[in-house]
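Take a look at this one; I'll ask things after.
The complex appears here minus one protein chain, its other protein chains still in place.
Order of writing sets the labels: A and B. Residues in every chain begin at 1.
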Amino acid sequence: MNGGNGDGDLRIGVYVCHCGINIASMVDVEKVAERAAAMPHVVVARDYKYMCSDPGQQMIAQDVRNHRLNRIVVAACSPLLHEKTFRGAVERAGLNPFFFHMANIREHDAWVHENRDEATTKAIDLIRAAVRRVGHHKALERRTVSINPNVLVVGGGIAGIHAALKIADAGRRVYLVERELSIGGHMAKFDKTFPTLDCAACILTPKMSQVKDHPNITLWTYSEVAGVEGFVGNFKAKIRRKPRYIDEETCVGCLECIEACIFKEGKFPDEYNEGLSKRKPMYIPFPQAVPQVTAIDPETCLHFKTGKCKQPCVSVCDRKAIDFDQKERIEEIEVGAIVIGTGFQTFNPTDRLPQYGYKILDNVYTALEVERLVNSSGPTGGEVVLRDGSRPRAVGILHCIGSRDTKTNIWCSRVCCMYSLKLAHLVHERTKAEVYNFYIDMRAPGKGYEEFYNRLLEEGVHFIRGKVGGVTDWAMVPEEEGRLVIRVEDTLGGFVRRVPVDMVVLSTGLEPRADADDVRRTFNISCSTEGFFLERHPKLAPVETASDGIYLAGCCQAPKDIPDTVAQAGAAAAEALALIDRGEVELEPNTAYIDADECSGCKSCLSLCPYNAISFIEEKKKAEINEALCKGCGTCVAACPSGSIIQNLFEDDEIFSEIAEVLSDV
Amino acid sequence: MKIKQSIRYDSERSSQFTKEVVSRPGGEMIQACIQCGTCSGVCPLSNYMDRTPRQIIYLAREGFGDEVLHSRTIWMCTSCYACSVECPRGIKITDAMYALKRMAIERGTYPRRFPIPVLARTFFAMVRRNGRTNESQLAAILFLKTNWLQLLNNARLGLDLIRTGRFSMFKWERIEGRAELNAILSDDGKPE
Partner (left out) sequence: MQYVYYPGCSLKGTGRAYEESVLAVFDKLGIQLAELEDWNCCGATAYMSVDEHRSFALAARNLALAERQAPDTAMVVPCSGCYLTLNKTCHIVKDYPEIAQEVKTALDRAGLEWKNRVEVRHPLDILVQDLGLDTIRQAVVRPLKGLKVAPYYGCQIVRPYSTFDHQIYPTSMDHLLEALGATVMHYPLKTKCCGGSMTGTVPEVGKRLSYILLNEAKKREADLMATVCPLCQFNLDAYARDAAHAYGPVNMPVVYFTQLMGLAFGLSAKQVGLQRNIVSAMGSLKKFCSTGAAGAAATAK
């Protein structure tokens, strides 16, 4: 049936969608349909409220039968949204689904214009071009390829951990790749989680152990994805495994090497404690780290620095796990689907917002630092103390640092209000200090969140509505001497206040990781203007990406809290499993092929193909494209000097006729 | 105890006022304000104002023109631009204050005996005559016109300036291109 009946005289049907009022309010759809009816070869032209609805699709099928249509044009939204829908409708009506073309009169027209007459004219132009183009369309066949059932999960935070466990529990092999020495991500640094105040470690570490023990999970920490090739169902990934100078298989995590290290005390900033404590060159990131394997930091290790260390670590390790000669390794794997959960970074106020005194005034902390201070396994054993060891009498928590601000990050980071409440509670509980929250709007939309806010109000924590102007050590009155002073407008009181405190907590926002753009390129996915990875559809495809087979989980897509992250990770796992369980995938037929008669064998296309789909056949002295690998990007088509590469659905006469027609009025 | 109603009726509002502020350079973005109060928090003069800068933006946005133009706030702005560079919404608050000052002068609602308009007139006359200003003369004239007692209060300052060679009451700085300058400034439709 896919052969259709595209031959013979052209009989074209044109359908103009109102999209409710999305299109109809800016485009005179009736006039457009009327004008379309008069275009060459157009047999029927109609406008309809929602072409994507069942009645809309049935209308097409009916017209194909009654009017013996052989080409269909739908003028509606972006093909990204509904090309698939309408191709399906055309196919069900008995035509080849590629005897169809879509004109985008919503995103390209109604939504971007303010003059109805001009928008209407443009819609007519676009449809005329589509009508002319669709006449050149050929019947095409879709190909299917089988899907590799393994899944790559990138990032070992709570998002990656959860997705990996779900997929592994379903019986599929998972490769979990984590950049740091241990999985756990940001969540492993937290003390309690809002709003229930359950201990982050207590709920996270069991999951971390499960990952380590799961027979279906291959865990590679201190590793990065170096490159990805292929396409949905058939990805090839290279994983770079950085040397930690400890053999992971041999080390049992007895930690005696740390004890034995030539450095008797920690001397270098401990990343896990946000630099608030010191570690040795031989270290384990934190007590519950998974895997329980130490690592050597070559930047600070005496052996690497001078070659003159007595290496007490080596002598104390009876399992001989220490290997100073360990080199970087590359693992190559094949997977059918990829889940990206690379997370976020917190906003760094140094240099960017010096008015809050971070790194200028002693007792100004970021929220993540205070997370470590309140944590019983943190640098102070859970004691909230200032740099001089004393207890704060008053603490100010400043919301929206690096959020909701055109100068830094314009978005609301979604979690700061709630974690600020949590920190306010914990700090108040541990120190009995007066705690002040300075906020713009209190955002507590989640299960039990508003109730948690109410609880904090009842605990007597201060809530001052106003974004803090600055933190200073400039005292105006005796009680401010030697303390930090917060200057803020109390917008509810309608006056300016100076609030002296001993400790300032900056509730820094969430932003894309500094290397998010590299990650984006590695996986060939898109990001939104702010740099978070872009989902395929903000409502209906929130974990898919524009690249088939690649899914998103957690804060790499947008700031979100732990419950939402876990929910999204579960959804990403489900999507990946759904894909894999299908067993095979249909490929778009928009691939390129080489007209062997025309090919001059110049080889210029070979190096250009990003998918390595072109090979050179020495006997024939001609290039050849492997259709299974071709993604239809068109690079070779444009580059071929002899014009001998042709791309399905983008043939010269299809494109040129479209361009000629859209410009015919100009 | 005198009881006063504090209710505002919608008839006291003027959308026209909002439109006018928005149409002036600096006022464009006031409708983007999220009322966070950063402007007041960083303003070094906000503690001397009868309404905080945030409230002025709010009232202008809502169209309570009388409250805005009769407020002392707009005259307390020293144009240090702290609010403008700190505003998370990119509102040019200092320039908005300039716009409001001009609207107040146009409507004659500035505080009586407030010296800014006098200063501006004196300044303009001097620039027009000489092309340059002379701070000592400018200050003296301003005090004479607004509050001559200040002249006496500042006598000692005058002596200090003479002692340190910084006083230039009787020295004329004049430019050559005065005709050129007058051509630039002669805009017929505008009051001087």
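Going forward, a contact is a pair of C-beta atoms (placed from the backbone, for glycine too) under 8 Å apart; a residue touches a chain by one contact, two chains touch by 3 or more.
Quantities reported herein were computed from a predicted structural model and do not represent experimental measurements.
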Residue of B:40, B:55, B:71 or B:84 in touch with the missing chain, whole complex considered: B:84
Residues belonging to subunit A that touch the chain removed from view: 351, 354-355, 360, 470, 472-474, 476
Interface residues of subunit B (partner: the chain not displayed): 25, 44-45, 48, 75-76, 78-82, 84-86, 92, 94, 98, 101-102, 105, 114-117, 119-121, 123-124, 127, 131-136, 139, 142, 150, 156-157, 160-161, 164-168, 173, 175-177, 180-181, 183-187, 190
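To be clear about the criterion, only the chains that are shown with their structure count from here on.
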Separation of mean Cα positions, subunit B and subunit A [Å, integer]: 49
Touch list for subunit A against partner subunit B, complex: 355, 400, 404-407, 440-441, 465-470, 487-491, 494-496
Contacting residues of subunit B [partner subunit A, same complex]: 34-43, 46-47, 51-52, 54-55, 86, 88-90
